[in-house]
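So that we are looking at the same thing, I have put the structure below in structure tokens.
In this view, the complex is presented without one of its protein chains, the others remaining in place.
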Amino acid sequence: MKKIKVGILGATGMVGQRFIQLLENHPWFEISALAASERSAGKTYQESMVGRWKLETPIPKDVRGMEVKECTPDLDCGVVFSALDSSVAGPVEEKFACAGYVVSSNSKNHRMDDDVPLLIPEINGDHLEIISAQKKRIGSNGFIVTNPNCSTIGLVMGVAPLHKKYGVTKIVVTTMQALSGAGYPGVASLDILDNVVPYIGGEEDKVETEPQKILGTVKNRRFVMADMLISASCNRVNVKDGHLETVSVEMKAKPSREELIATLETYNPLRGLDLPFAPPQPIVVSEENDRPQPRFDRDEGKGMACVVGRIRKCSVLDYKFLVLSHNTIRGAAGAAILNAEYMKVKGYVE
Amino acid sequence: MKKIKVGILGATGMVGQRFIQLLENHPWFEISALAASERSAGKTYQESMVGRWKLETPIPKDVRGMEVKECTPDLDCGVVFSALDSSVAGPVEEKFACAGYVVSSNSKNHRMDDDVPLLIPEINGDHLEIISAQKKRIGSNGFIVTNPNCSTIGLVMGVAPLHKKYGVTKIVVTTMQALSGAGYPGVASLDILDNVVPYIGGEEDKVETEPQKILGTVKNRRFVMADMLISASCNRVNVKDGHLETVSVEMKAKPSREELIATLETYNPLRGLDLPFAPPQPIVVSEENDRPQPRFDRDEGKGMACVVGRIRKCSVLDYKFLVLSHNTIRGAAGAAILNAEYMKVKGYVE
Amino acid sequence: MKKIKVGILGATGMVGQRFIQLLENHPWFEISALAASERSAGKTYQESMVGRWKLETPIPKDVRGMEVKECTPDLDCGVVFSALDSSVAGPVEEKFACAGYVVSSNSKNHRMDDDVPLLIPEINGDHLEIISAQKKRIGSNGFIVTNPNCSTIGLVMGVAPLHKKYGVTKIVVTTMQALSGAGYPGVASLDILDNVVPYIGGEEDKVETEPQKILGTVKNRRFVMADMLISASCNRVNVKDGHLETVSVEMKAKPSREELIATLETYNPLRGLDLPFAPPQPIVVSEENDRPQPRFDRDEGKGMACVVGRIRKCSVLDYKFLVLSHNTIRGAAGAAILNAEYMKVKGYVE
Partner (left out) sequence: MKKIKVGILGATGMVGQRFIQLLENHPWFEISALAASERSAGKTYQESMVGRWKLETPIPKDVRGMEVKECTPDLDCGVVFSALDSSVAGPVEEKFACAGYVVSSNSKNHRMDDDVPLLIPEINGDHLEIISAQKKRIGSNGFIVTNPNCSTIGLVMGVAPLHKKYGVTKIVVTTMQALSGAGYPGVASLDILDNVVPYIGGEEDKVETEPQKILGTVKNRRFVMADMLISASCNRVNVKDGHLETVSVEMKAKPSREELIATLETYNPLRGLDLPFAPPQPIVVSEENDRPQPRFDRDEGKGMACVVGRIRKCSVLDYKFLVLSHNTIRGAAGAAILNAEYMKVKGYVE
């Protein structure tokens, strides 16, 4: 099979680096274009990354010598993954969509747009039907699809199977988020050593609103938000990767703990699609009393699974538990890649 | 004024060390006896602490040469502060009380006993009236008074003024607790580097039950528990001192944010008593958007105040906020010292 | 090819765990026996490791149900890897050797023995000839071979090519060692947070003496120590894995920087032997100005290479540089496995 050519917008940042790392040897996609800000444009990727490549594995050989382009829609590819900073992502992604590119974006700018899917293939693959409305609006064959915020994604994956079966009505969530979520240089070491920073700009709002779109439905080419109350408290802790969240939920139905666990463990709507980035089991339930832990569990399913643990009764709502997901894989680059894979098998990408 | 002689049970552990550090130059109390396990007994304090003193300030000169005794009720003092491990604290504290000592304990063993106050002077000083029942039961002039668990204390201090004025009915709390709370050696570095441990044995149960006693009342010489639902999720983070907690509360009355802040800031029942360890303001409200933070705020009021921040509406309950308190000062040794000071001015200690 | 059965002594400790992790799917060896202290004996490996398995990858499936035996020489294997604690390793390893086992040991006890090789295959493979003397002494076909201390190994690998070519006469080395080198629970988090511990018991002595044996020669069945002066200062830093060392060397010959780098980069005596654990290049030289760094470089060559960087003139001795190696792979379990592989191709293991 001939591989599909993909480009990366914002290729030099933390999420851009993850795209490059994760796409090495991808069976369906091959990187044919890298784009970033003017500062890097014109250099080879290797040159532009001196002192900036922050992953533990080296820069893949294939992209080292590739020239970094500007983020203009003349890249040699049909799909672009966007890791652009939110200060520029909005209009740039639109330009690419208007020019006919499929844009799989990790940026926040278009997530809540009326005709843009906020996609997690395991949860709301059917939201792709909104794309026809989007294409019509912009008059192009291109379009934008987004994935959720890195702390939303773990929460929603843990909650979605429960919502579909039991009807979640209230959620109280506290996040303990990793440093890589803030990009590079991001959090200063003097701010986080021997400390927790109990504030992340804009984060609580995203966690409180995005799930309602993801868990909502599409009716008559319009999104109908899920009807639930969410309260989030977001914190930065001294951890490299992996967002850990304490979650309490109230549900209409009142399942037993065993039913609830079975519901989570057997949830796997992508089974049979053989998507390269779909983990064998999207939600892994741990029965150990002190798990999940970021360092030990973030790589579950190559970083694409989320791990739920300590499921127990909540004395205020119904149940409480922990959920952990890898914030730059399942919560960012990996999410956008899985979205593209899903769109391919569903015929949205050729 | 002649100082009151005090002894320290469990003087070699982390909390015992804090007692010694905090009592240096105390205006009312002087350490006249140190007691610990057989392993240390017979040595000078300095000798027994080689490689074990873990505070940043040196061992106070007055206690270095003091002989460490066994924990038997023949110490030269009238008050003992107990930092004993819960594996031994139960019967040892009883023996001291029966022998006529006033026991101000940080250990968990007797906290929930029917005639033992679980005291925070700013909140439930009137609970001391139960002591007469205790004295009668054990037939002694001695008695036991306890202070709450280190993570309970911050929560209750933040919640008590609201409860007294508005009637708190539900609490959802997630703690991010410091390493020193686990004692020494406590948490292995390999367990916490680049990690969070989302489990602390027994902790959630304490946080869910102790507040109901503290915020309850004494009627006819019996405790009546406060009627509220509490759900706690307790986590260990890579911080030396200072427990940070995210708290959501539901209340019967519905105050405005301004009223609520005023209620917290003006709360100071100990005003005028001039207790050496009472902070000028027990609850300090921060209006900065990213505070309190453990490293920057744990020493507020010499570690005896608790800092509340980010007070805002909760979409599930009524309000949510953060609360921080120093776990080995306000949450342990400092709490027991303040209790003794309060008992002195109320005539329970001579 | 039928795989060689190997056993692991001390299978439950940190180094024991690494042996198990690294031997999963080894092309030549298969684990057929696990042994540890009485406390674990009789349990399955999985049972005995509840709360003790500290690697990020899960326990390999093949060993989970294996019964942990006691460390007595009746194991079903021909080779044992020893990760025993030094408090017991001495006599236990002797018993296994006397009973005919080949013992590839990471423990310190026999390292400096007169007829026991302290082996790094890339450096002193010829030291294996001493084994015949050992076999004769103990009257067995079994024997003991050891690998160096985790902080010695990086130093010696960086220095050996220079010594062989230019004659190293003096070394001043300062180590910054990782937490995993102290085992589990090892270093308390309260000791290392916001801190460096500038002392590791016995370590400086090992670093100052072991290289003289490794870089020495065997003449008439006796070791002749290398004639060099070594001064070591050993420190523990807040890093999970990877010992980083600053090294200054004086040499008889005075190579240029380019010659010295070429000597290091081309050094590869195992080339052509196709040992599974031999890295493609044992010494990787970095020309970046701030490398090697533990987190980014410790996994070079799957943790079996050592990385040398910042090679520059020393104003007191001749040259100075940094060397980094993974302390529980190249510095412990991986070293012992490579030793066994080398012994196999050299006919010492069947």
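Lettered A, B and C in written order, each chain numbered from 1.
Heads up, the rule we're going with is that a residue touches a chain if its C-beta (ideal position, glycine included) is under 8 Å from a C-beta of that chain, and two chains touch if they have at least 3 such contacts.
All values derive from a computational prediction rather than experimental measurement.
Trainee: Of C:237, C:251, C:283 or C:349, which sits in contact with the chain we cannot see?
Mentor: Touches the omitted chain: C:237.
Trainee: Check the options C:73, C:125 or C:309 and report the residue that touches the missing chain.
Mentor: C:309
Trainee: Kindly state which of the options C:58, C:100, C:198 or C:280 is in contact with the chain not pictured.
Mentor: For the chain that is not drawn, the touching residue is C:198.
Trainee: Since one chain has been left out of the picture, which residues of subunit C touch it in the full complex?
Mentor: Looking at subunit C, the ones touching the missing chain are residues 170-172, 174, 176, 193-199, 208, 229-231, 233, 235, 237-240, 244, 246, 248, 289-296, 309-310, 314-317, 320, 322.
Trainee: Would you write out the residues of subunit A that touch the absent chain, in ascending order?
Mentor: 54, 179-180, 184-194, 238, 240
Trainee: What is the set of subunit B residues that contact the non-displayed chain in the whole complex?
Mentor: Touch set of subunit B with respect to the missing chain: 51, 56, 193-194, 290, 295-296, 299.
Simple rule for what comes next: only the chains that are shown with their structure count from here on.
Trainee: From subunit C, which chain is the farthest off, judged by mean CA positions?
Mentor: B
Trainee: Cα superposition of subunit B onto subunit C: how big is the rotation, rounded to the nearest 5°?
Mentor: About 180 degrees of rotation relates the two copies.
Trainee: Averaging over Cα atoms per chain, report the distance between subunit A and subunit B in Å.
Mentor: 42
Trainee: For subunit B and subunit C, what's the span in angstrom between their mean Cα positions?
Mentor: That gives a centre separation of 48 Å.
Trainee: Could you work out how far the Cα centre of subunit A sits from that of subunit C, in whole Å?
Mentor: Here the centre of subunit C sits 41 Å away from the centre of subunit A.
Trainee: Two or more other chains in contact with one residue: find those residues in subunit A.
Mentor: 193-194, 290, 295-296
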